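Since the structure comes first, as structure tokens, the remarks are kept for the end.
The complex appears here without one of its protein chains, the remainder shown in place.
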Amino acid sequence: MTAAAQASLADLVARRRPGRALESDFYTRPDIFEADMAHIFGKHWIYVGVEPDVPEEGDVMVVDIGKWSVLIVRDDDMAVRAFHNVCRHRGARLVNTPKAVVGNIVCGYHAWTYRLDGELIHADHMGEDFDRSCHGLKPVHLRSVAGLLFICLAETAPDDIEYLAAKMTPYLKVHDLPNAKIVKTVDLIEKGNWKITMENNRECYHCGANHPELTIPLFAYGFGFSPQTLDETELQQAQRYADLVTANHDKWEAAGVPSREIEHLADRITGFRTERLPIDRAGQSQTLDTQVACRKLLGGINDPAMGGLSFWTQPNSWHHFMSDHIVTFCVIPLSPTETLLRTRWLVHKDAVEGVDYDLDRVTEVWEATNQQDGALVALQQSGIESPAYEAGPYSPYTEGLVEKFCQWYLGRLSATALQDAA
Amino acid sequence: MTAAAQASLADLVARRRPGRALESDFYTRPDIFEADMAHIFGKHWIYVGVEPDVPEEGDVMVVDIGKWSVLIVRDDDMAVRAFHNVCRHRGARLVNTPKAVVGNIVCGYHAWTYRLDGELIHADHMGEDFDRSCHGLKPVHLRSVAGLLFICLAETAPDDIEYLAAKMTPYLKVHDLPNAKIVKTVDLIEKGNWKITMENNRECYHCGANHPELTIPLFAYGFGFSPQTLDETELQQAQRYADLVTANHDKWEAAGVPSREIEHLADRITGFRTERLPIDRAGQSQTLDTQVACRKLLGGINDPAMGGLSFWTQPNSWHHFMSDHIVTFCVIPLSPTETLLRTRWLVHKDAVEGVDYDLDRVTEVWEATNQQDGALVALQQSGIESPAYEAGPYSPYTEGLVEKFCQWYLGRLSATALQDAA
Partner (left out) sequence: MTAAAQASLADLVARRRPGRALESDFYTRPDIFEADMAHIFGKHWIYVGVEPDVPEEGDVMVVDIGKWSVLIVRDDDMAVRAFHNVCRHRGARLVNTPKAVVGNIVCGYHAWTYRLDGELIHADHMGEDFDRSCHGLKPVHLRSVAGLLFICLAETAPDDIEYLAAKMTPYLKVHDLPNAKIVKTVDLIEKGNWKITMENNRECYHCGANHPELTIPLFAYGFGFSPQTLDETELQQAQRYADLVTANHDKWEAAGVPSREIEHLADRITGFRTERLPIDRAGQSQTLDTQVACRKLLGGINDPAMGGLSFWTQPNSWHHFMSDHIVTFCVIPLSPTETLLRTRWLVHKDAVEGVDYDLDRVTEVWEATNQQDGALVALQQSGIESPAYEAGPYSPYTEGLVEKFCQWYLGRLSATALQDAA
């Protein structure tokens, strides 16, 4: 009665105009944030980290997604498992630090004790009628794709993760992620809705004006442009870039390095896209001098100049695999207007800091770029909250993947939140 | 079911007892705060600042009101304009600092560029079908009344701002605000609902016990009293004060300085009141020694002892214009329980600090008074939140203008929020 009545989620989804940004409700309303958590993050494969996060038996990593807390555990048989981080007695959180090394998992409250496969092996004073076998840790679906760890919090996980795994494993295994080590992890809390963080990742229209570091290794023409606005010289440069991509893809694939685009951002439940992109200048790595920042190359790679394999997933990750290092990005919503961007940098596990690599050189491009993007996310969130905001048009040339993110998101909401309600 | 059911806004308005404070719901409920923002602040003329905030071409001031963000711009033709601070592309906030100086308004995200009259003059990669003329900045109503800037966020603004302007311009122009300069701006966040801040401003019943500085220039009898409680001496003093007001008004008006009360606090959409009040002792200014704090007087004023022209507006401002300086107060609600009080002090634009004026002397009375009032606002908010709070009676002698504020507020809610709902 007092303020304008809120539109239903179904109405908002139905009235969305293709090719335009989403209405502000999607970025601000607590109930839509809850729907995002319950249906997008609660029912899809979510990227959470890498096998090198838990390299040894007994290593534990805690991943908090919304109100869920999940333990990622390396068991004694070297299998990686996932469990809810909740004691089956009174519900205490079991592991309360981001990482831990344990023998068994022991609850700090009343010392209930679980093995790394989740079995409850000790609980005092519970009496003879108590059945320990009914009180093991609750498992969470986990799938490692060439070392990238995806979890699914739903009872039944979408099975097309197998399609993604089949397609992506050949691309990824070249870089041998399981034998890499994390050299830096940075948590950045962006002041915007998680979809603004994702949309920012899905276009480089903003790169020229905002990313002086990233635009050194990345070709300006690699992310779309309006041909009408280019002069003759620029059109020739754009054509040379297109030719370079084709030539490199032919060369790399002939050498057994899968490189050509695969694109399923909007047409699969477990949406993704990949392509190996040439790097400008020295052609080697996403560094300030475009040369490798780590002399010891990943896997069995011999040629440092093999561009960068980029891999994007819906709803929450992107990754860049170079010959010398890997940068991997995980997005976790914190509130309608706050988002965690967790970035990990990895090099070969045997590389020695100061000898084989300089940490600053490995990380400096994306540390700067993340800061710049975080500021842009905050700007957009801030403006979108105004009642005067009206969803503007996406560029047909440079924002096509933003549009695909929106299509995937709305389609998945329709298939989950709206289906449940129907 | 669990707690007591909430009263509807319509019921709360209908059952309000005249002459008594409002029920606590008005000061605490988030939905009523939203109604206040949507209907009181969203549909009425709101005082936001002064022309000297943007004295030069290209000067920009950002005004945030609730979720709105507005740009106040001095265009190259010296006109002051207002626009929503939201890019028409993806909604990014355009200006992210309180003040800026610009040539054009350029969005930091994808460099869309707008002229100071709001026209979109540049947007890359949007293709040939894109119509720039449909994507200019959205304008906001703006009206300068003798240099005081009012905006209205509604599509259609109340037209009786013209009545206010016609009545007030002769009173205000004496002090030549457009040729003054801001010498200090202080933002004070009061821990109370905005209506508590306003009600505190509308009476001086609390002055004696709380404002040792302000009661130096202000006459104790100027804000009402109960004749029954005065002794013979006090009654004589009160009569002398009444005679002084009449004599001064006659003198000032004869000299071409409008001074007599105009009062439309509860009977107009754009409610206001004004009166030129004598100042105690030296009679010159609201300073600790009651003498002017700036030797260079405003406008063409020759006589420093011309009292203080006070001007109050509904819903969110008050102002004191003396011969030497101006103090102007703008109230912006931040949350149901937090309010921004932005105070500006101005002197003649050619006055030189340290020569013509000492900044501390200009500001010390109201800096102290604002702090004291902020503490009182917090006390009242805190007590009102108790379920034991019961709206008490206003003094018929000293709280009449508080009652008029409540009448105006409830009347405007009835005409807007309740009308929309009916």
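Going in written order, the chains are labelled A and B, and every chain counts its residues from 1.
The rule is simple: a contact is a pair of C-beta atoms (placed from the backbone, for glycine too) under 8 Å apart; a residue touches a chain by one contact, two chains touch by 3 or more.
Just so we're clear, the structure is a prediction, and the values are computed from it rather than from any experiment.
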item: Listed residues B:206, B:260, B:295 or B:349, member touching the removed chain; value: B:206
item: Option touching the unshown chain, where B:246, B:335 or B:382 are the choices; value: B:382
item: Absent-chain interface as seen on subunit B, which is shown; value: 1-4, 21, 24, 199, 205-206, 208-210, 224-226, 228-229, 376, 379-380, 382-393, 395-398
item: Subunit A residues touching the omitted chain (full complex); value: 8-10, 31-32, 34-35, 38-39, 42, 67-69, 84-94, 96, 108-111, 124-128, 130, 135, 138, 417-418, 420-421
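Following the convention adopted for this analysis, only the chains that are shown with their structure count from here on.
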item: Rounded Å distance, subunit A centre to subunit B centre (Cα mean); value: 48
